[in-house]
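Here's the structure, in C-alpha cells; my notes come after.
Excluded from the complex is one protein chain; the other protein chains are retained at their positions.
Labels A, B and C are assigned to the chains in the order they are written; within every chain, residues are numbered from 1.
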Amino acid sequence: MQRIGVFVCHCGTNIAGTVDVKAVAAALKNEPGVVFSTDYQYMCSQAGQDMIKEAIAEHHLGGIVICSCSPRMHEATFRKTAAAAGLNPYMVEIANIREQCSWVHKDMAVGTEKAIILGKAAVAKVNLNTPLTPGQSPVTKRALVIGGGIAGIQTALDIAEAGFPVDIVETKPTIGGKMAQLDKTFPTLDCAACILTPKMVDAGQHENIRIFSYSEVTAVKGFVGNFDVTIKRKARYVKEDVCTGCGLCTEKCPQKKVPNEFNLGMDNRRAIYIPFAQAVPKVATIDPDYCMMLKSGKCGVCSKVCTAGAIDYKAKDEYIEEKYGAIVVATGFNPISMEKFDEYAYSQSKDVITSLEFERLTNAAGPTQGKLLRPSDGEHPHTIVFVQCVGSRCEACSEKGKEYCSKICCMYTAKHAMLTRDKYPDTDVYVFYIDVRTPGKNFDEFYRRAVEEYGVHYIKGMVGKVSPEGKKLHVQASDLLAGKQLHIDADLVVLAAAIEPDRSARPLATMLTASMDTNDFFTEAHPKLRPVESPTAGVFLSGACQGPKDIPETVSQAGAAAAKVIGLLCKDHLTGNPCVAHADEMMCNGCSTCERVCPYGAITYVEKEFRMPDRTTKLRRVASVNEAVCQGCGACTVACMSGAMDLRGFMNRQIQAEVDAICK
Amino acid sequence: MQNKNERRREQILRISGVNPLKCMRCGKCSATCPSYDEMEYHPHEFVYMVETGDLEPLIHSASIYQCLSCMACVERCPRGVEPGKLIEALRLTVIREKDGNHMTADTIPAVIDDETPQQAIVSALRKYTK
Amino acid sequence: MQVTEYKPLIVAFCCNWCSYAGADLAGNNRLSYPADVKIIRVPCSCRVNPMFILRAFQRGADGVILCGCHPGDCHYTTGNYYTRRRMALLFSMLDYLGIERERTRVEWVSAAEGAKFAATMNDFVAQVAALGENKRLEDLRCKK
Partner (left out) sequence: MQEITREALLSRAAELFRDGTVDRALGWRAGEFDYDVTPGVFTSAEELENGFVWNDFCGANFSKYLIRETGLTEKKVLVFLKPCDTYSFNQLLTEHRFARDKVYAVGVPCAGMADVKLLRDRFDGVTSVEGAEGGVLVHTLYDGDVTLPQAELLPDRCRNCKSKKHVAYDELLGSDGEVLDSHRFDEVEQLERMTPDERFAFWQNELSRCIRCNACRDVCPACTCEKCVFDNPASGAANKAPSSSFEEQMFHIIRAFHVAGRCTDCGECSRVCPQHIPLHLLNRKFIRDIDRFYGEYQAGAEVGSRAPIVDYTEGDIEPGEAVEGGARHA
C-alpha cells in the first residue's frame, strides 16, 4: 500500500462549478492508502505545484492522484512536479474530472458523485503503481541508405550535409537508379541527367558518404539507434580503388553479345562494362554470367589492356558488418511485366514497347542516340499510339495488374507525346486514357499544352487489341465520347506499364521487421502525420518504396526522411517510454503468439535455463521484449494466454483495480 | 412500373453476378468487341445503362442478339466487371419474359453463310438451344 | 418503498490516442452525456483483455463499451484490427451464452469526433437502460 496524496483542482469554476471539490477531497481521504487530501484553485499553477511538492515532502507520499483536467493536458506537468520533489514521475495518476466530468454534466450532485468515483479509480490504480525508469540506449551516429536512386541519393546528401556519415547500398554497379535512365523530366522538361548526375557526383565525392555499389544488405539485427547490418559486396572482379574508369577494357572485351540492361535489352554491351558514362563510382564490372575468362579460363583480354592492373579474376564476395543508428529504405520501383497482357502483343512485336523503353529510345545516350526509330526495322515511326493504365487500376484479385493508380504515367505519357510531336511534327500521336490525372504544380497546364499546342490526340477510351499486321500494328480501340470503335494502323505502340515495388523490398522488410501492405509497398507509421517513418522505430522511408511517386515528390520525401534521421542521430541517447511490455519468464510458454501480434518486432525468443521447483534445471524458450523498440500498445498482453506478458503502467491488476473501483 | 424495372434489374444482376459499380468506364470492353459496328448499344453502354436502370432501350435493341458472347470483354476487363455476362443475362431475361426466343436452334443453319464467324455459329447454337 | 430511477453503470475503455481525446473534445465542446459512463484510459483498444470486460460485469457493470481509433488509423498501426477480431468473437460468444448482446459494444471514435463520442454514449446508455440491470453475469457477492 502506498502513502497517497490526493489533490483536487477547482480549475477556477471550470471544475468547481459542477463538482463539489471539497466533498471530493473529503470523500477520497477515506480511500485505502490516502494519507493526505486537499483542494486548490489551480493545481497547475506554480503555487499549486509548490503545494504538491511540499505535501510530498511533508507526508512522505509514495504516490499522488491529481483530480483535474485531462491527462492529455497536464500529465507531463505533474510528472515533472513529482520528479522535482523526488518522487518517481510514474507514481502520478490523473483523474479527469474536467473534460470527462464537470464539462459534460450539469448537475452538481451527479458531477460530484462521478468525480469521486473517478478519483477512487485513480487511487486504486496508483496503489499498484511501481516506479518506472525509462531505458536509455546509445545512438550510433551513422545512417544507412538502402537504394541509390534519386530518393537514396537525396536522403544521403541531406544527412551527410548535416555532418553525419552515411552509407549507400546499391545493388547495381552504379547509383542513379531509374532517373538515370530517363530522358527529360516533367513538367519543366529539363534533362534528367543534367539534374541527376551532379547529385551523383556530389554523393560520390562527399566526405561523409560511402557508396557500396554492387552490394546488398543480407542481415539486419538490433533496433533503433543500434542496428547491426551485414552488407554483401558482390565480387565485381575489378578493384574499385584501382580502376580509373578509362573504359578501355569495355571496348576491347571480345564478348559483345550481352543484353544491355541499362537500355532494357534494346542493345548489347560487353561482358566487362560501365553501365553509362556518368556512372558513380565510375568503375568497370565483369558480368560473371558472360565473361569467358571466368567461365572457361580462356581470354583475359581486359586484364592485358588494363594499364592500372585493376582486374582481379579471383575476387570473391565480401561481407562487411557495420553499425548504424538509422536505416532509410529507398528501394524504389520497377515497371511490371507485360508478358501477361497478350492483347497488347508486347511479346509478339518489337514495336510494342513500355514507356521506360521509350525513354531510352529518345535518350541521346540510348541505343538509337536519341533518334526515335522503330526497334524492329530502325525506321521512323509515323503513327504512335500510347496506352495508359496498362496494369494499373485493375481489380484487386487480378493476377495481371495492380489495384492502385501508378500515379506517374499520365504525366510522363503527356511528356512523351509532347516531345514526339515537338521533334517530329510529321507524326500522329494518339493517347488512349481512362482519366487524365494531373494534380501537381504546373501539371495540368503541361498536359493541356500537349493537347492544345502540340496537337496530341487524346482519346477517352481504351485499346482493346493490338495485332501485328505486316509492318504495321493494327490497333483496335474505343472512343467513348464519339461512340465509335477506332482502328488505327500504328508504327509504334507505347504501354504505360504499372509500377510495382522492387522485388528486393519484401525480403528487406522481413529483415527490418518493417510492415508492408498487400502490394509490397512499405507502410508508413501514420498515413498522414508520419509519412516518412516506418512503424518500426529507426527505419525511415524514402521514395517509391512507400508508394508510387514522381521525382519532385520523391525528392521532398527524401529530404523529409533525412530530417527525421538527422533528428534521431543528433541525440546521444534515446530515452524510451517506460510503459512497455514485459514478459514474466517463469510463466512464459514461448509459444510465439505475442510475437505475431507485435507491430514493431519488439519480441524475440531466447532459450534459457531455469531452475525448477524440484531442483532440476530446464531449458525453456521464453519471450524477451526489446524495451527500446516496444511502443507499449499492449496487443501482446491480450494475446498471451498465461498472462506472462504485462504492460508496465497499464498492468492487468491496475486496470482491474480501476474496473473494481468504478463498479463498486 | 418503377418496381417492375427495378425487379428486372435485380434479376439481371443476380443471373449475371455482375456488379456494374465496379466499372471505371475505361471502355476496354468496347475496344475489344468484335461486333461493335453491328451493335446499337455497346458493351460499356450495357454496363452503364444497367447501372442506371435504363433497361427499356436495351431490351428492345437488337444488340442483345448481336453479341457473339465471345467473352473477350470479360477476359480483358481490368476491373472484372464481365460485360458479356451482363448482356447474356439481359437476353435471358427477355426470353423469360416473352416466353420465346429470338430464333430457334433449327433456324440457325438457314442464316449461316460463309461470312459468319465460327464463334457466332457456336455461340448461336449454345444460346438458342436453351 | 422509495422508487428511484434506474441508473445503469457503464464502463468505457478508451484508447489514449483517439477515443480518449474524442471524449476530451466532447468535454471541450460541452456535449453532455449521462454521468453513468465512467471512462478507463488504455494505451490502445487492443490492451483490453476480455477478462477486464467480464470483470466489470462480475462487479455489477450493466454495460461495457470499447472505443478505439478507426480501423486503419491506429496509433500503433494494427492494434484495433486485433481488437476487432477479439471482440467480434467474444461478443458472439457472450451472445451464445445468452447474455444480452446490447450490453457490449465496440465503437470507433477518432480524436476529432467529440460529437460522435457524446452521441454514442447517449445511445449506449439508453440501450442498456432499456435492458435493465445486468443479472446474468453479476456476482452477487460483489453486491453492496
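Here is the rule we use: contacts are C-beta pairs under 8 Å (C-beta built on N, C-alpha and C of every residue); 3 or more make two chains touch, one makes a residue touch a chain.
What you are looking at is a predicted structure, and each value in this text was computed from that prediction instead of being measured.
> Considering the entire complex, write down the shown chains that touch the omitted one.
A, C
> May I ask which residue of A:Pro134, A:Gly245, A:Pro288 or A:Gly643 touches the chain that does not appear here?
Considering the complete complex, A:Gly643 is the one touching the chain left out.
> With the full complex in mind, choose from C:Cys15, C:Cys69 or C:Leu137 the residue touching the hidden chain.
C:Leu137
> Touching the absent chain in the whole complex: find that residue among A:Thr188, A:Gln348 or A:Ser592.
Considering the complete complex, A:Ser592 is the one touching the chain left out.
> Spell out, residue by residue, where the missing chain touches subunit C.
Touch with the absent chain occurs at residues 50-51, 54-55, 57-58, 71-72, 78, 81-82, 84-101, 104-106, 136-141.
> Spell out, residue by residue, where the missing chain touches subunit A.
Residues of subunit A in touch with the missing chain: 584, 586-593, 596-597, 605, 618-621, 639, 641-644, 646, 652-653, 656-657.
In this section, only the chains that are shown with their structure count from here on.
> How big is the gap, in whole Å, between where the Cα atoms of subunit A centre and where those of subunit C centre?
That pair's centroid distance is 35 Å.
> Using the average of all C-alpha atoms in each chain as its centre, how far is it in Å between subunit B and subunit C?
A distance of 52 Å separates the two centres.
> Send over the residues of subunit B in touch with two or more other chains.
In subunit B, nothing touches at least two other chains.
> Once bound in the complex, which stretches of subunit B touch subunit A?
Interface residues on the subunit B side: 22, 24-33, 36-37, 42, 44, 72, 76, 78-80.
> Okay, in this complex, where on subunit C does subunit A touch?
Where subunit C meets subunit A, its residues are 9, 11, 16, 20-21, 23-28, 30-33, 35, 38-44, 46-52, 55-56, 59-61, 72-73, 75-79, 82, 86, 118, 142, 144.
> Hey, which residues of subunit A end up touching subunit B in the complex?
Per the stated touch rule, the residues are 343, 389, 393-395, 397-398, 400-401, 434, 460-465, 476-478, 480, 483, 485.
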